[in-house]
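The complex is shown incomplete by one protein chain, all other protein chains being positioned as in the whole.
Labels A and B are assigned to the chains in the order they are written; within every chain, residues are numbered from 1.
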Amino acid sequence: MYHLTALVTLLAIAFYFFTAVNVSRSRTKTGVKVPAMSGHPDFERAFRIQMNTLEWMPIFLPALWLFAVYISDAIAAGIGVVWIIGRIVYFVGYSKAAAKRGTGFAIQSLAAIALWVGALGAVTLRLV
Amino acid sequence: MYHLTALVTLLAIAFYFFTAVNVSRSRTKTGVKVPAMSGHPDFERAFRIQMNTLEWMPIFLPALWLFAVYISDAIAAGIGVVWIIGRIVYFVGYSKAAAKRGTGFAIQSLAAIALWVGALGAVTLRLV
Partner (left out) sequence: MYHLTALVTLLAIAFYFFTAVNVSRSRTKTGVKVPAMSGHPDFERAFRIQMNTLEWMPIFLPALWLFAVYISDAIAAGIGVVWIIGRIVYFVGYSKAAAKRGTGFAIQSLAAIALWVGALGAVTLRLV
């Protein structure tokens, strides 16, 4: 079983859910009514944070699980925690200004790419 | 094996696919041409229904499967059916007016949160 990877998956989902709740809160603060998705820079940044997190979910989650299955539950979960931390740094930075989104984005990118490269290497070794 | 959860997954995907087809149909009806994503309130609501369903897929599907694996295939599938019903109610309501999207949204939220909380509890019990 992959208990640690399962736990990290649930925590990643929870953080992603929080970015979505934050978009709703931003609607109230900025007065951008549904179904509009633009109209105030603060709202647009909150929305982009959620969207970017959503956009990385189909990269992060499959790479996380393939890494866990082919290499190690504990290492996958450890890198998964780094991904979540990168996402939090991205959230805090991008919430302040678009220019401050780089550090968190880089951390989460490197974590996701590490999971992908590790999984690809391990899968390829089994096939050759 | 998790036959019931597999079946609910395929049905959830089919309903999500339908919300995407509905966006295409709405383009024809309202005259909003690709790649524009705004320009008519009916189209914008149809698009938001699809987007919101997409946004919840990375919460729903992993929580559904972790619940199935850690607790029960049948209970996971049952809550999954409630999620799909909530999504249909959301679709019907939001298609009429933005103000009518609340009930369906609440049903699907509660179903997804129940899956997430159940999975988290079960995973945590295995780890302690």
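In the analysis below, a residue touches a chain if its C-beta (ideal position, glycine included) is under 8 Å from a C-beta of that chain, and two chains touch if they have at least 3 such contacts.
None of the values given here were measured: they were computed from a predicted structure.
Considering the whole complex, the residue from B:Leu4, B:Ala46, B:Ala68 or B:Ala111 that touches the absent chain is B:Leu4. Even with one chain removed from view, chain A keeps its contact list with that chain: residues 37-38, 41, 44-45, 47-48, 54-55, 58-59, 62-63, 66, 69-70, 98, 101, 116, 119-120, 123-124, 126-127. Those residues of chain B that touch the chain absent from the view are 1, 3-4, 6-7, 9-10, 13-14, 16-17, 20, 33-37, 50, 54, 57-58, 61.
By our rule, only the chains that are shown with their structure count from here on.
Rounded to whole angstrom, the centroid-to-centroid distance between chain A and chain B, based on C-alpha atoms, equals 19 Å.
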